[in-house]
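Handing you this structure, nothing more for now.
Removed: one protein chain of the complex. Kept in place: all other protein chains.
All chains are identified by letter, namely A and B, in their written order; residue positions are counted from 1 within each chain.
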């Protein structure tokens, strides 16, 4: 049995329906544990005080915001190459989640940045990249909303997603060139020396798992809605043909 | 050049409208498409012209042998009649437009901006474009809309001349053009059945 079988909407609905409660429960546990541990059971940073705790929302949401676009890129390619409808609908369903995560990352970044850097907003390359990423999400969603025919919309948005990905990466490097920023380097990496301190590490990891779970859960729910909407359209079209 | 259409299925708005369409059109013959509104005449012509992919079946020769005239003529109002026609001729690598101007009685209008033409005159200009494409198979979608009786005769004569030199034409029309060598194809029998389960990917949602 091949993986592609789940691209069939009916199989997808059956599987996703079965997985959804577990995904939701796992997400809830990871979020509660990660955030509670992070907020209440970690020491305050000796320089940043309690402000550092926003890291448990800021970093996970930022990671999801970027990887959501990657997921949309893969889904778009799958749609263009193998023409699986669920793939196109999943990309459509993911965009608002990604956009929301981008806004959360920007907002928490501003709240964190105010006491740290003394300003709500700075044209730091990473902040600016997120703003640009948000614009990409907006354009992508607007194109989906503007095209009537769902298959045409899927194709056009897929093309936009692929071209947009190239330009998003280009923008990222252009922005680094444009202004060397305030941000610290990577907070998490395999190289232990560069990591945040251990006490922050585990709750952060769990919070990230929670956000990824949240993304997956929301994505499943939204994709199921899109599949149902398409099913409704197909039924109505059949009705018209009589 | 013979046109062969085999078991063609065409899609409009994500649903099959026609299936199992098959016909042969030898050179020097014309085929008149008939059928009620919405049966898919325009979609069939667009599929033949290569503007949209067929859902199944095949068409020989490919779109490179077809010239397509839709409802819209692509006429630029600020260019003169001659400039409009010469543009399409250059695009198709045809040297001369005099024959096309003559055939559709546009010689006296050649210098006029196309925007000042009447609807019928514009239509004639749009049809004259077919003559400068140099292609063997002409596809017409309701070509006689807004043409008067004389112009219809002019059009029929032009198509007749095209057939005489070995070309062919597929024409979706409801009026009798009086063409010698025209066959009629009624599309109603090819109307696609409403989709059943597991039929093709659109029904994956049903």
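Heads up, the rule we're going with is that contacts are C-beta pairs under 8 Å (C-beta built on N, C-alpha and C of every residue); 3 or more make two chains touch, one makes a residue touch a chain.
What we mean here is this: contacts and distances are computed from a predicted model.
Asks: If you look up the hidden chain in UniProt, what protein name do you find among "Carbohydrate ABC transporter membrane protein 1 (CUT1 family)", "Aspartyl/glutamyl-tRNA(Asn/Gln) amidotransferase subunit C", "Heme exporter protein B" or "Transglutaminase family protein"?
Replies: The chain we cannot see is recorded in UniProt as "Heme exporter protein B".
Asks: In the complete assembly, which of B:1, B:79 or B:110 touches the absent chain?
Replies: That would be B:79, which touches the missing chain.
Asks: From the list A:14, A:70 or A:159, pick the residue that touches the absent chain.
Replies: Hidden-chain contact among the options goes to A:159.
Asks: Write down which of B:63, B:120 or B:160 is the residue touching the left-out chain.
Replies: From the options B:63, B:120 or B:160, the contact with the absent chain belongs to B:63.
Asks: Mind pulling the subunit A residues that touch the left-out chain?
Replies: With respect to the unshown chain, the touching residues of subunit A are 132, 135-136, 138-139, 142-143, 146-147, 152, 155-156, 159-160, 162-164, 167-168, 170-171, 173-175, 177-178.
Asks: List the subunit B residues touching the unshown chain?
Replies: 49-53, 63-64, 66-68, 70-76, 78-79, 83, 87-88, 90-93, 129
Note that only the chains that are shown with their structure count from here on.
Asks: Averaging over Cα atoms per chain, report the distance between subunit A and subunit B in Å.
Replies: The separation of the two C-alpha centroids amounts to 48 Å.
Asks: Show which residues of subunit B lie in contact with subunit A when the two form their complex.
Replies: 13-15, 192, 194-195, 201-206
Asks: Could you list, by residue number, the parts of subunit A that touch subunit B in their complex?
Replies: 8-10, 83, 85, 149-151, 227, 230-231, 233-235, 237-238, 241-242
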